[in-house]
Every structure is written in C-alpha cells, then in structure tokens.
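Notes follow the structure.
One protein chain is absent from this view; the other protein chains keep their places.
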Amino acid sequence: MYNLLKGKKGIIFGALDSKSIAWKVAERAHEEGAKFVLTNAPVALRLGTISELAEKTGSQVIPADATSIMDLENLIDQAMKVLGGKIDFVLHSIGMSVNVRRGNHYTHQDYNFTKTGWDVSALSFHRVMSVLYAKNAMKEWGSIVALTYMAAQRVFPDYNDMADNKAYLESVARSFGYFFGRDKKVRVNTISQSPTATTAGSGVKGFDGFIAYAEKMSPLGNATALECADYTISLFSDLTKKVTLQNLFHDGGFSNMGISTAIMDDFMKDYENDNAEEPVEKSKK
Amino acid sequence: MYNLLKGKKGIIFGALDSKSIAWKVAERAHEEGAKFVLTNAPVALRLGTISELAEKTGSQVIPADATSIMDLENLIDQAMKVLGGKIDFVLHSIGMSVNVRRGNHYTHQDYNFTKTGWDVSALSFHRVMSVLYAKNAMKEWGSIVALTYMAAQRVFPDYNDMADNKAYLESVARSFGYFFGRDKKVRVNTISQSPTATTAGSGVKGFDGFIAYAEKMSPLGNATALECADYTISLFSDLTKKVTLQNLFHDGGFSNMGISTAIMDDFMKDYENDNAEEPVEKSKK
Amino acid sequence: MYNLLKGKKGIIFGALDSKSIAWKVAERAHEEGAKFVLTNAPVALRLGTISELAEKTGSQVIPADATSIMDLENLIDQAMKVLGGKIDFVLHSIGMSVNVRRGNHYTHQDYNFTKTGWDVSALSFHRVMSVLYAKNAMKEWGSIVALTYMAAQRVFPDYNDMADNKAYLESVARSFGYFFGRDKKVRVNTISQSPTATTAGSGVKGFDGFIAYAEKMSPLGNATALECADYTISLFSDLTKKVTLQNLFHDGGFSNMGISTAIMDDFMKDYENDNAEEPVEKSKK
Partner (left out) sequence: MYNLLKGKKGIIFGALDSKSIAWKVAERAHEEGAKFVLTNAPVALRLGTISELAEKTGSQVIPADATSIMDLENLIDQAMKVLGGKIDFVLHSIGMSVNVRRGNHYTHQDYNFTKTGWDVSALSFHRVMSVLYAKNAMKEWGSIVALTYMAAQRVFPDYNDMADNKAYLESVARSFGYFFGRDKKVRVNTISQSPTATTAGSGVKGFDGFIAYAEKMSPLGNATALECADYTISLFSDLTKKVTLQNLFHDGGFSNMGISTAIMDDFMKDYENDNAEEPVEKSKK
C-alpha cells in the first residue's frame, strides 16, 4: 500500500495458517514490496497451509527446526541465495509449551517439557540471531522482531511456563540487541501483542473468555492479528531505525490499565448483588 | 515518500526553527501528504523562523499560548476551519523550565518558576487534549503524540525540574489517553527521544558532552531530530492504530543499557591510571 | 516490639485520625522506640483527632501548611529543638484533589483546582525536602518516605488528577533523592500502597467496591494501613540503608498481576451467561 518495504528482503518464521500473525505479516510485507522466505518446523509445515501463502506472496518455503543450528545455517544460506543478498528483516513468531499441551499445572511441571518449551520458544531466538550474526547476514539498519506476551511482566495464571519463556526471550532481545546494534547497526525489538485468536492460542482453556476480558479492559479494544502485522511493518520500515532493545506493547492500551470502567462496572454489579441487604423474609429467621 | 499521511489533517505545536524536532515532523508530514496548521506561543513565533516552514509546507500559522484555554479553543476552531474537518494527528512539543534558565539548582527552586514550567511543559498537554475532547475535534483512530525525555524515569541531574514535568506529562498521556481511547477511539502516546541538539536544548551547560556520552552508551548511537520525525510519522500513520498509553523510547537503545563496552573502556582507562602502582621515585619521598 | 527505631528522631506528616496510615506509622514508630513530632495543616488538625495520638505517643504537634516554606522552616527548626537533634526519618502522607472533591471529571478539570492539588499533593514533597536539605536537618543514613499509589503507573479512571500528582511526587523522590543521597547520605523512597479505607479515601465513589476488586486480584489480598506502617518502619530502620530512589509496591502483589483466577472466574460467569445459547422459547419468537 505504501511501498514501505520496497526492495527489502526478509525471513518470516512461524506462519502456520491464515490465522497466524506471521501469516498476516507475510501478506502485508508482500503488499509493501518486500521479498522474503517463509520458514517453519517440518511438523508445522505439514500441519499448516503455508504453501498457499507461499504461492500468494511469491515466496519460497525453507523448512528449519529453530532448535537446530544446522537447519538455521542452511536456512540463512538458502535465504540469501534465493533473495539475492543480505537480509533486511526477520520475524520470530515461535512459541510452544509442552506443559500447557499436556495440562500440567505451573506449580507441577515436567521439567523435560519445560526445557523443550524454553528451547523452542526462547532459546530459538538466540540461535536465529547467533547464526545471522556469525554469517554477517543482516544488512545495516536491518530489523529483527520477535512476538511476545505481557505475561513476561505480569501474572496471567493460565499462561503457565510460557510466561517465563517470554521473559527469557525479551531478555535475549536486549542482550543480543546490544551486540547486533553496536557491531552490525541492526535493531532488535519485541512486540507484546494482545491475546489473539490464532490456531496456536485456541487450545488454551477459557481463552475466548480471556480475550473478551482484555477487550473490555483495553481503551481501544484488543489489537487484531492484521493490526499487529501493520505494526510489525512499521518496525521493519526505515521509519524506526533508532528503535532498539525495546519491548513494545501493541494491545489497545491494556498494559497500562489498572482497571477500566467497563470491567469495574461488571465487578460492581456482582459485588452489589453479593452485598445487598438481605430481604426481610430471610432476615426474619 | 510513502503517502503515509495522505488526506490526514494535523496540528503541530512547537516548531521554533529548523533544528526543532517539531519542524522536522512538519517537513516529513508534508512529504507524506498531510495538511496541518502550525502553532506556537506568540513569543516563540517572534523569536523563531516559523513563517519559512509555513511557506515551505503550505501551512497556516495560528498563534496560541498553550497555557490559555481560550487560545487553544480558538486554535482548534480555526484549524478545523482551515483544514476542512476534524483532526487526525497532533504533536505536542512544548517544554520550558524557568529554573533551568535562571540557573536555580534543583534542590533550591523558585516555586513560582516551578509552577510556570509545569504549567507550560506538562499541564499544557492536558489543556490541549481537554479542548480537543470537549469539541469532539479528533477523528476516530486519530493519534496524539507528545515528546518527552527519559529523565521522567531516571535521574539526569542537570535536567532539573523538567524531569518532574515530563513525569507529569507522561502520566497525563496515560490518564487522558484512557478516556480519549474509550470515548473517541483516539490514541495518545509519548516519544522519549535521545538528547537532541535543538536551539531549546543548546543552552544547558555541558549539553554537548552529554550528547557525546549518550552516543557512546547507545548501541545504535543517538537518534537525530529527523529520525524522530520519521518515528513520529509512523505513530501518526494507520500502521499503529492500537498503540496507546505508551511511552516509546526512541534513543538508539540507551534506555535499556546498563553500561556499554565503549563507556566501560573509557572508565577503565581512568580507573587503571588512578589505581596504578606509584612509580619508585614518587614512593621514595 | 523490636526496638528498630531506638534513639531515632522523626517527623510524621498527615495523621488525621486513627484510620490514617500516618497514624499507624506513628503508633508503630512509638512502639519501636522512636521520638517524633506530628504535623498537619491547621485545617486538618481541627478536623481530626491528632491530639489523642500525640498524647498516646508522647509527641508534640506542630502545625504546618506543607505549601508554605515558612511553615516548613518553622516546623523543622522546632522539631530539631523538641527532639534534640537532627532528623532520622520523615513520612510524607499528604494528598488532596479539589477536582475529585468537587466531582469534576478528569477530562474537564478546573485548572485552579488542578494547581492546588498538585501543590498540596506533589510539590509539597519537594518543599519538605528542600527545607530539610537547606537546613542540613537530616542525619546521615536517614530515611525519607512518601506514600503514593499505582495510578502513577497505570490507569485507574476514578483516581482523576491524583494519578498525575502521584507521578510527579514519585519523580521528585528520584530527582531529589539523588542529591540527598550524594550530598547527605539520606535515602528517599515512595511506598505504593494498596487502596486503603482511610477517612480521606472514603469519599471516593465506589471506593469500597474497588477495594473488593483489588482484594480479589492480589494473591495475598490488600495490604492494610497497619501492615503499611510495619513496612514503613522497615524503611526507616537501619536494615534498608542502601535502598533509595525506589518506588516500592506494598500491595499483596496487585502491581504485578495481569489477572487472577478469582477475577477471571467472576468475569467468566457473566461472560458465559451473556453468551449462553438462547433458550428454545426465546428463539422461537
């Protein structure tokens, strides 16, 4: 629409199906004139519908397990070959908790699952950047973005060990972002997005209720996947060259709310009912 | 360059001369297809060179003292008349400390000056939004941005009472931003910019040294006024519709640095010199 | 109970009646072996029952309007005379919004009231420290504490302009705390306390409902006034000598909650009711 990414080359991790934020980012990046490769873990490629996206955006799909340095090295070599040069932007949209899938309570985790979740969801971001950095694969003033969630700062009980993984991920963005900035003039940020009804998120118990809660708390309502894609485009564009090491909330204002009048009104209705004076008949007893 | 603000209407406060961030924002907004009015206090209009900017961007200048509700009401009425409709974006770039100008130490302020500085630098932002809100002058999904500085979060001793004013300003952004979001679908954010060599800033003692320090601390170096304008454009554009109540650091990463290797190396040189063993001749005395 | 403040001398601002946090701090400081003077604005002295507290704790009451430098100078001179030396600890527990009292909406303030509220609630803290600093009235490793509320960071719509005042107050704590630390070895912190059912707070519409909400959100429940006094004692004691420039949440964990299961369960009950399938009879229509 604006040619914001004209001539830019990218790698997009994590587009599973058309509900994925990464999918929307790919569609918007394509509209803005970018070329990119799509990547995901082999199992996700089978489960999802990424070939449809590849066709639509004229992109190539290169499988890579983000826990494998060898896969990542191959991915980045191939990407530079396919795209004809260094990379301008990277989206990391990868997250998975085995403890959540198996229904383990946060206080009683299987630590092998914890390790796998951390490895896939958080350490993978270090690995991706490590390979990009070692291969000198990012163009100067390039932009790396990872998606995260506010459970890294505040307690959302059902988010389970993903909260801790996201805290680690955000720390990696700062720690690696320093070296990537200093040495390669590349910026690294995370976007902390509203709860979003993706296929990955839909498994969580009571997730639609929580989305409704966040909607009522946020002055502008929840941010959609498409809006997140728009915001991501702005962070890939040349308009944000000096934004780095930041965790950027994209959530309709939720993150800075203590309480909204809408949520308070709901609460007060119940509260007043519960604390209403007892009717005469009852108090007669 | 991208037509990001095509058809959008705005009000830009605080362009004094070509070094001003607000001046750069006006130039960039013009390039992006926006129409806007320029405004500043009558005294600033006389001191500066705003008519040059007005001519260059085809804008009208409407004087307004941001501490006067009547001036602001007139400004907004005129702006809507001149621009032919509601306002899409507003930039608040106003700040002034009389205590700093007079050389009063932070611990020994003249509280009349403190009040004036707070009134001009911080309360003015509430006033601007109050008039926009009451007149229902903002278009849905419009964007209001104020410029701020990290002294609102951390101590920079020479920033004096402007630190406290900026903390108030950022709080107003959140507090008013809630109502503006909920009731009018308008977003309100602040940009916390690198120290910038504007005419307003140049009076501060040792300011160029401090800029050099920030440059060495920031992985990407300081953000310039033009880069700040680019970032502001992204916040006025439709790419950031769900970003609200945020204080957004635009500083090359300074805000999340504990220490950089460049600053540490400088420090260590001095430290090692100071702690070197005394030479024999000296210790003989 | 522990003799934590044995031999220490203090000034306590803001004890109105036995519900006041400052009142509880005075009682606890007395139990811990401190001597102190009590102070409040003349009007508050008349409205409250401070003489009872003075008697109970063997303290003298010295009236002072915290917006008057002359009153504060007199207070501090008198306090040092009465107590026989420099001051070890100071509690600032002062806050008042005329806009709240008069029922003005946040978006439509009377700015004279806004100024008065800011002057009384926020600038007063600067004034108190300014006089203590100028008179060199604080003992080395002394402790200054002001009470604040989380509305300084996040939106609580009914808190009105007190949110912005508290943001300013917390900034003053940092800004002045730097000079007080560097020059006098005195620490300055703010305690961000749970909503507390004091006489001052009881006027706010729906305040008891909000207290119930905060209780349900906080893993340990709300902190009481007495618990706040205990915490304040710890900050006046020698156990916390190197804690400074901090805003310390004392709130049963509220500040780091995204949502609690208790609040979510309440919300889900309503949500499921509202989203339940319509009964057959209804859908027949």
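Letters A, B and C mark the chains in the order given here, with residues in each chain numbered from 1 onward.
One rule holds for everything that comes next: contacts are C-beta pairs under 8 Å (C-beta built on N, C-alpha and C of every residue); 3 or more make two chains touch, one makes a residue touch a chain.
Given the structure is predicted, the values throughout are model-derived calculations rather than measurements.
A.B. asks: Specify the shown partners of the omitted chain in the complete complex.
C.D. replies: So, taking every chain into account, the missing one touches A, B, C.
A.B. asks: Which of these touches the unseen chain: C:S20, C:S93, C:T107 or C:S255?
C.D. replies: That would be C:S255, which touches the missing chain.
A.B. asks: Across the whole complex, list the residues on subunit A that are touched by the chain not included here.
C.D. replies: Contact residues on subunit A toward the absent chain are 69, 106-109, 111, 114-115, 118-119, 123, 126-127, 129-130, 133-134, 152, 154-155, 157, 161, 163-164, 166-168, 170-172, 174-179, 245.
A.B. asks: For subunit C, which residues reach the chain that was dropped from this view?
C.D. replies: With respect to the unshown chain, the touching residues of subunit C are 2-4, 174, 177-182, 185, 187, 194, 218-224, 227, 230-231, 233-234, 237-246, 248-253, 255-257, 260-261.
A.B. asks: Spell out, residue by residue, where the missing chain touches subunit B.
C.D. replies: Missing-chain contacts on subunit B: residues 150-151, 153-157, 206, 209-210, 212-213, 219, 253, 256-261, 263-264, 266-272.
FYI, only the chains that are shown with their structure count from here on.
A.B. asks: Work out the mean Cα position per chain and let me know which chain is farthest from subunit A.
C.D. replies: C
A.B. asks: Spell out, as numbers or ranges, the residues of subunit C touching 2 or more other chains.
C.D. replies: 154-155, 157
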